[in-house]
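Have a look at the structure below before the remarks.
Presenting subunit A:
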Amino acid sequence: MIENNPRRINPRRAYEILASGVKRIVLGATTDFVAHEVALQHSTNKPLRTPKQAKTHILVVAHSDRGTLDDHAKQCLAAAAILAEANTAVVALILGELHEELSNAGADEVLVIAELDYAKFQPESELSCVKAMVDVLQPSHIFMPDNLIGDGDLGRRLITSHPEKLAATHVIELNVDHIANYQSGGSALALANLPFIVLLAPETADTNLPFSASALTLDQALAHPVKDKVQPSNYIGLGMQTIAAAKIALEEADFIVSAGNGVSNVQTLQTLAAALDAAVGASRVAVDDGKFARDKQIGATGKTVSASTYFAIGISGAVQHLQGIKDCRHVIAINRDHSAAIVKRANLSLIGDAEEIMQALIAVITEAKLATQEAA
Partner candidate 1 sequence: MSIKKIAALVSAGRHPVSGEARHCRNDSLAMSIGLTLTKKINAISTNASITNQTSLRVMHAGNPDNAALKDYLALGAKHIDVIALTAECNIIDSLANELTNTDLILTGSRAENGQDSGLVPYLLAEKLGFSLVANVLEVKLIPEGLEVLQFLPKGKRRSIIVQLPAVVIVHPLAPVELRHAYAQQVMGKVSQQQSLPFKPVTDQDNSLQWQKQSTLRKPIKLKARENKSGHARMLSATVSENKGGAVVIDGDSVEKAQVILRYLREHRLINF
Partner candidate 2 sequence: MQMLNYTDFNYSVTALFWLASAALTIGIWRRTQLWRAGEPAALLWLNLLAIPKRYFVDLHHVVSREPYIARTHVATAGGAVATLALVAVNYGLMMYSAALNWAILSATTIMLGGVFFIWLRRRNAPARLSRGAWSRLPYTLAAFAIGLIIISLPVPIISGSVALLALLLLLAGSAELALGIGLGGPMKHAIAGLLHLAFHPRQERFSGKLSTALIPLMLENGQYGVSKPSDFKWNQLLGFDACVQCGKCEAACPAFAAGQPLNPKKLIQDLVIGLSNDEKSGATDASFAGSPYPGVAIGEHSGSIHAPIVPLLIPDETLWSCTTCRACVQECPMLIEHVDAIVDMRRNLTLTQGSAPGKAPQTLENLRQTATVGGYDRNARYHWAVDLDVKTIQKNTPVDILLVAGEGAFDMRYQRSLRALVKLLKAANLDFAIMGALERDTGDTARRLGDEATFQMLAKQNIETFASLTFKRIVTADPHVMHSLKNEYPAFGGHYQVLHHTTLLAELVNSGQLNLVKSAETRKLTYHDPCYLGRYNGETEAPRTLLKSIGLQINEMERSGLRGRCCGGGGGAPLTDIPGKQRIPDIRIQDARSIDAELVAVACPQCTSMLEGVVGKRPDVLDIAELLASALDQNVEPAR
């Protein structure tokens, strides 16, 4: 026993950080230990792909939704960026407001025409705007999402207005040398060369790009001032309306309030969902508990959802559950435990008692709605 003179040790050994960022420990060094915080994150700057002198262009046209591009639109951008040669620039023509950066989405140049929002129906203006852009840019290809928020329609109008150009719709697969889609009622897979206009089905490209792009803002004038150019329109849009969330399928819902076993009072959750006009979902645990029907279960073993907003209340975020919400754009978590896996997935996390926060939120929402009504 050498107890009478014990060493009191900090078990962390002294080190220095080299210029290369590598940690070095010098054996035999007598320097005092360096106190440090565990550095887990290192910068993940991706290389820039944007060509300095673009010779050709790929034009990507898509509508934004409430200021952002949905995954489908970003897949089109990604497809363009992946297929673009070194001297080809990807130009994004965004119809409707844009409040996000597109450099990680692969856009080298970005032109936003805010007034051509998809909420309004103005196909003639949109078409003339895109045509103007095509005239100026003379792109090698045009990629558009084949969707129902206007791009599928606009794309077909564009194809019709360029009868001399090759085009394909419902494209489910593309790469440098070919495109593919299903034909004859889904009974045949058809292949062709990459045409001028390509309307892409969802999930054709992986949006995870190993490079970034400069996403330079282009001069608005490029696409011609749209407003003055359009002759009397054949269409009058009368505005949008929304169907109650309770009436649409969970997979299609845009706003989901979802409960885990941290939710003790299902009624509060239902009230909150009603206040937000959201569909109701649940984790496997909550379903097993009998609090919700099996068809409400979200996750790898339940339904895969793609809501813009996913409100995870009292859900710890088991990997299976996270799998089911990977396509959700905004995840907001309320959880008692700040180290829960859901907190790492969520865009916003509130740590605290679910029931209390739900009650408070219901009150805040009611107030906000009243204020909005009064203002209106």
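These made the cut because all candidates are chains of the complex that A comes from, given by their letters.
Going forward, contacts are C-beta pairs under 8 Å (C-beta built on N, C-alpha and C of every residue); 3 or more make two chains touch, one makes a residue touch a chain; residues count from 1.
Since the model is a prediction, treat every value here as computed from it, not as a measurement.
S.K.: So subunit A is shown by itself and the numbered options are 1 or 2; which of them touches it within this complex?
M.R.: 1
S.K.: Across the complex, what residues on subunit A touch candidate 1?
M.R.: By the definition above, subunit A touches candidate 1 via 41, 66-68, 78-79, 81-83, 119, 121, 123, 147-149, 152-153, 156-157, 159-161, 163-164, 166-170, 172-175, 180, 182-193, 195, 203-206, 208-211, 234-245, 247-248, 252-255, 276, 308-309, 319, 322, 330, 332, 334, 338, 341, 343-353, 356-357, 359-361, 363-365, 368-369, 371-372.
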